[in-house]
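What follows is a short report on a single structure.
Here the complex is missing one protein chain, while the rest keep their positions.
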Amino acid sequence: MALLIIIFSLVAATIICLVSKNVRSMVLASTAAFGISAASASLIADKVARHGDYAPFRFVQINSLTAIVLLLIMIVGFFSAIYAYPYLAEEANKKIIGRTRTKQLFILLNVFMLLLVMAVTASYPILSWVFLESTTLAGAFLISFYNKPSTIEAAWKYLIINSVGLLLAFFGTLLFITNLPGSVSNGFVTWSILGSFAPHFNTVITKVAFIFILIGYGTKVGLAPMHTWKPDAYSKAPAPIGAVFSGALMPVALVIILKFRVITDVAVGTSFSQHLLIAFGLLSVIVAALSFITVVNYKRMLGYSSIEQAGLITLGFGFGGIGRYAAILQIIYHSLIKSSLFFTSGNFLLKFHSSKIKVVRGALSALPISAGLFLVGLLAVAGLPPFGIFISEIMTISSGLKHYIAYALVAMVFIVIAFIGLFKQASSLTLGEKPKDIKAGEGSRWLLFPPLAILGLALVLGFYMPPFLHTLIRQAVVSQ
Amino acid sequence: MLASIVSPSGLIILFSIFGIGGIGTTLLRGNNRAQNLWAHIFSITGALWGLIFAASALISNREFYVNGLATSFPFLSLSFHIDKLSSLFIIIICLSVLFCSIYGIGYVKSFYGRYNVGNYGFFYNLFIAAMLAVVTSSNGILFLFAWEIMSLASYFLVVYERHDHKNVKAGYLYLIMTHAATALITLAFILLFNHAHSFDFNTIRASVPSMSMALKNIVFLLAFVGFGTKAGIIPFHIWLPAAHPAAPSHVSALMSGVMIKTGIYMMIRLFLGILLPIPLWWGLTLIIVGSISCVLGVLYALTEHDIKRLLAYHSIENIGIILLGLGGAMVFYSLHLPTLMLLSLAAALFHTWNHATFKSLLFLAAGSVALATGTKNIEKYGGLIKSMPQTAILFLIGAMAISALPPFNGFYSEWLTFQSLIHGVLSGDILVKWVFLGGLVSLALAGGLALACFVKAFGSTFLARPRSVMAKGAKEVSIWMRSGMAGLAVLCLVLGVASAYIIKSLESLGREITASPRAGLITSVSSRQTLQIGHNFGSISAPFITVVAVATPLLVWFVSRYFINRHQKITSSPTWDCGTDITPRMEITSTGFARSLTMIFQPLLRSNLSYDTAPAGSLAPTSIVATVGIVDIYKKYIYGRMYSLINILSIYFKKIQNGNINAYILYILLALIIALAMGI
Amino acid sequence: MLKIHFFQVTVSVVFLSSIYFHLAKRNIRISMVYGLQSAGVVALLFYSYLQKGSPLILVVVLATLAVKVIIAPTFFIRLINRHKFKFAVDPHVKMALGLAIIGLISGLVTLHIFSPLTTIIPANQTYLTLALASMLISVFLIANHKDALSQIVGILSLENSIVVFAIFAGLDQSSILDLGILFDIFVWLFVAIAFISMMYRHIGSIDVTRMKRLKD
Partner (left out) sequence: MHILAWALQILFVPLLAPLGVGIINKIKAKVQRRQGAGLLQPYRDIRKLLHKDEVISEDASFIFNIAPYIVFGITLIVGASVPLFTSVIHLPSSDLITVVLLLATGTFFLALAGMDTGSSFGGFGSSREMTLSALVEGLFIASILVLVILHRTTNLYLIAGSVHLDYADLIAVALAGVSFFIVLLAETNRFPFDNVDTHLELTMIHEAMLLEYSGKKLALMEWASANKLIIFAAMLVNLYFPVGLASNLQFGTIALAITIFIAKLLVVYVAIAVLESVIAKLRFFRLPGLLFTAFILCLIAIGLVK
């Protein structure tokens, strides 16, 4: 029921955006839709926490991890919707885009989120694939929103790379299904069917299939070496879209990989998938960590940072044990903090008209609040307290030191290197004297509220997990 | 009464005072004066409460745990443990905080309108609270949490004057160094956790006996380097002389006087409290590192002419001295000489306390001078004793204390350190003997050099004639700042006079830290306040020395004034000038003063003296500039190399993102094939 | 016997056309050949319809026919005519070497590590092997060709090969899902073509290597 509310509200919002002429009504409708969705998502989460998996009708199946991610993406979507309008309005005032574009953005945003919801909740692997593939299409237009050569380039790369990746994932999915006896395989194959037949799977086929899945959906997650589209897309998309991409799309793709991972582990034992996850996670961490120190564009930097985070999360799942717990925590924290970072980076862009790091100086003088939030958020992502990533990284490393000492140490080293790089950029962005021609002062308060609120949420969750969320995480850890 | 103070609620009150202070300041938007007062009044109150709290904990001999308050995470529980060591460090912290905050009321006035005083107040109180949390937490994760917050808050205070890019660079260096160090500490704690399955200190202690020696050694190395970096031991010190001068002076005082001591605190906690029993080489390592740090630290200080950097280098020196005591204690522990262990530990703790006092005093005085003149360059000072006599006297007291001159407190703790090192030389086999001997000699050498360094610092700052217009225009600083310094100066004397009792109680405190209750005390305090070491091995009487040191000069003055040639005529005239007119430029500068020592220690300092002769149009060159510079070998050879290595790697990895989509697809294909090849 | 011949023909059509994309110079021919390849796929689907005879599959067959054989090539051709890019941009790796790599890939899939995949249904081992090979060849096409159109075709032929593989792997799932997938491809086609013309408008070429603004 609650899920239907989500879908209907989002569909309704889309329709309103399509038909109405008045921008304000679209914004209100979308924001309201996301608000309602977030509320019902938390209802679902609560239900799952109390009664276990939630499958209102046969197309839908929501386990604890799904519920967490559903709630998460809805929160991110909600704040992005709030942030998007004032942001676009500012750009329209600066004659960067036409006023009518707002309509397009909100339609695409709603559709995008709708597809994400369906992808993550669908009970059929194939359906999940179909919806995720469709997000690629919606995403392409969101990236090319500004219709500049550079944005077209980013969108094209995004389109091609992700299509290839997703087709590989499709193949992997099919391979999984071929494992089933013919009687089962014709008709609809659900996750649970796959799970129930997993013990009888052909191990080699399953291994190959999982490799295809990991590389395919890993492209969407942004694991190295399939990450190449990420910095381009993130840096070219409008700020709120960047938030949605790294805050909502990434976890969804990750969840689907994890669903397959559970099945694989049943079929071929855990060590296989563990090694793969560790390998790709570590590679991502290394590639991203080394990029920070010489990166020249702060939105690209955020892109790399979410590659690094994806890597750490994957590492956590790979290490297993307490690491899984850490990884799930980190999914939550990262989505929230990273969205806040994208919002504030949007404010930077509005103020300094450039996403070059060497252009932006003394942001703390120009934008006291945004820059403060940016600095705090960046330090939080780099793993400093009082934010939760600090603890989740410690957990990850400690679980790694049990069985994979070398990998854990390497990860630790590159976490520090990542900190060095990130922090170098952060201090050169925010501190120092501001350029003379930039005059101090924040934009509208609606540009400040979303990052502030979502960062505050992350901070609170760093200390206090609501009971239902906590039980969800526990269940998810067990089920993984 | 005491019981009610020494209780979880007492601790909660302590933290909440600083909490209110910090948050309240930010809420008072705009009104600088109110923010300033609010921030400091609360930190002062907090400091006072902390003193009451810790003092009554020590007096009532209570210790308590605050367990539970578990957050919704596994193994992060907000659990604290107040024992004697914690109480001692609370006292050390709060004493410095008290006077630095009083000073701060005057100092922060200079920020009005230029920087946001609200942020200052927030981070200042946060910083203090974090330090207190560090010395009270009894859970590894909570400790790391507080530790990072402490670093972060101090970082924001370092870059508080953020428009100066030097401060920004200093802050960057500081935070990455301390973060790397924290990574090592984290590893150490994780290793302990993986062994003990808990981050709780007591559980870890309980599980130590079953720990393999190799694991213990790894933990020791990680922890020693990690905490050593925070403490500023050479070669992990490079952040210290950069960061401490950058912060507002009273914050520098806290960082240099107190914050770096938290590293010492944790070393004591871990090495003498938790990881017992410890092998011999740990202690020897500490002594060797300590000797190096104290000699090199003071040598670098000699070459400095930025007054706050000079003081920062002296912190390195004094950390070295503390390490000599601590290392001695560890060696004695491994040699099963508990009484001597207590002696050295007392020396280390007492010197920690004293250094906190006089180093804070010196930084405050230096800050006053810098504020009055607007520069930190000693070469630009001179003659300030006339314009700011009280600051001068206070600085002089600090200088005498840090140079271990009687009758101030530095003298007694250094005396005690000497005694413990001599005992080390007397006991133990050939290796131990010579290591202790090395410590002893380097301590003596460092003492002499420190003396020279402070003659230079005081002389070229306050004496003779002003060497710049800034120094000419200097005025005495506000009453707040002077009273803050005066308090610390008095404390220097009091700690000195009361040294005998303090040392004894520190020894009995050491008993509890190291859980060696049966260890006898080697020291005894005779009726005449004389501190006896062993059976008349050595003895010292603080009151006697104080009285004599004050009375004798007075007596000499009195006699020569009133009994000999009472009607002497005293006229004042210019300094003898050999016929030329003598200008301030002829005075000896701080660089000139230290030149000969710099040259003598050339091999250690890599110092180079270069003459830059202006093109001689006529027969005689118009001007000759001599520059004495030293190479920072650590930055150049160690850290610089590491940093550039990372840079090179980074540029190399950038080639992955070459913008060509075909390549990107190829990556995927290759990843697929490799994964298939490896996976199956 | 006839069945065998039929399978051999269709599969080799798919396989050879995936190779042809590498060699073709003229974009028109590329799109034509794509139509041919898709026709092969449709034929296979139609065969399985004859096997089962469920009307839904017929729908799938017809839809596939419409989308892949008719709509896609026509769209391509219209695009080509509108923007007048007759000739495909040269690939990174030219003829001989390209063929060598293709051969390598084809050899790769015959290695024993792939045998469990190709022997899902032992009878169809040849076909599965060929399908797998043309998959990888298509990916290599996307990696090798600078021509935006070729990249799109590469992706589509990758999809075709996967479908072929699925058919020979005896994987006949509910046609609803097939339709869903097909719909996806359909929309994807539009999007891709839209982007090609956008690219042409902004960059004045469909040489993707011209797009090198975004890099570190």
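Chains here go by letter, A, B and C, matching the order in which they are written, and residues are numbered from 1 within each.
Following the convention adopted for this analysis, contacts are C-beta pairs under 8 Å (C-beta built on N, C-alpha and C of every residue); 3 or more make two chains touch, one makes a residue touch a chain.
Not measured: the values here are computed from a predicted model.
K.L.:
Would you mind listing the shown chains in contact with the chain that isn't displayed?
P.N.:
B
K.L.:
With the full complex in mind, choose from B:19, B:584 or B:629 the residue touching the hidden chain.
P.N.:
From the options B:19, B:584 or B:629, the contact with the absent chain belongs to B:584.
K.L.:
Please identify which residue in B:348, B:405, B:502 or B:630 touches the non-displayed chain.
P.N.:
B:405
K.L.:
Consider the whole complex, including the chain that is not shown, and state which of B:30, B:113 or B:574 touches that chain.
P.N.:
Once the missing chain is taken into account, the touching residue is B:574.
K.L.:
For the chain that's not shown, point to the residue among B:116, B:541, B:607 or B:662 touching it.
P.N.:
Answering carefully, the residue with contact to the hidden chain is B:541.
K.L.:
May I ask you to list the residues on chain B that touch the chain which is not drawn?
P.N.:
382-383, 385-386, 389, 392, 400, 403-406, 411, 414-415, 418-419, 422, 425-426, 437, 440-441, 444-445, 447-449, 451-452, 454-456, 458-460, 462-465, 528, 530, 536-541, 544-545, 548-549, 552-557, 560, 564-565, 568-577, 582, 584, 586-588, 592-597, 599-600
Criterion: only the chains that are shown with their structure count from here on.
K.L.:
Have a look at which chains touch which and call the overall pattern line, ring, star, complete or other.
P.N.:
Here the contact pattern is complete, since every chain touches every other one.
K.L.:
Which chain pair shares more contacting C-beta pairs: B-C, or A-C?
P.N.:
Of B-C and A-C, more C-beta pairs in contact link A-C.
K.L.:
Please report how many Å separate the Cα centroid of chain B from that of chain C, as a whole number.
P.N.:
A distance of 70 Å separates the two centres.
K.L.:
In angstrom, rounded to a whole number, how far apart do the mean CA points of chain A and chain C lie?
P.N.:
A distance of 31 Å separates the two centres.
K.L.:
Which residues does chain C have that touch at least 2 chains other than itself?
P.N.:
139, 142, 151, 208, 211, 213-214, 216
K.L.:
In chain A, what residues contact two or more other chains?
P.N.:
Correct list: 156-157, 160, 164, 204, 208, 231, 291, 294.
K.L.:
Across the complex, what residues on chain B touch chain A?
P.N.:
Residues 71-74, 76, 116, 141, 144-145, 148-149, 152, 159, 162-163, 165, 168, 171-172, 175-176, 179-180, 183, 186-187, 190-191, 193-194, 646-647, 649-651, 653-654, 656-657, 661, 663-665, 667-668, 670-672, 675-676, 679-680 of chain B touch chain A in their complex.
K.L.:
Any idea which chain C residues touch chain A in the complex?
P.N.:
114, 116-117, 120, 135, 139, 142, 148, 151, 155, 158-159, 162, 165-166, 169-174, 176-177, 180-181, 183-184, 187-188, 191-192, 195, 198-199, 202-203, 208, 211, 213-214, 216
K.L.:
Can you check the complex and tell me which residues of chain A touch chain C?
P.N.:
Contact set of chain A toward chain C: 124, 126-127, 130, 133-134, 136-137, 140-141, 144, 147-150, 152-157, 159-160, 163-164, 167, 170-171, 174-175, 177-178, 182, 185-189, 202, 204-205, 208, 231-232, 235-236, 291, 294-296, 300.
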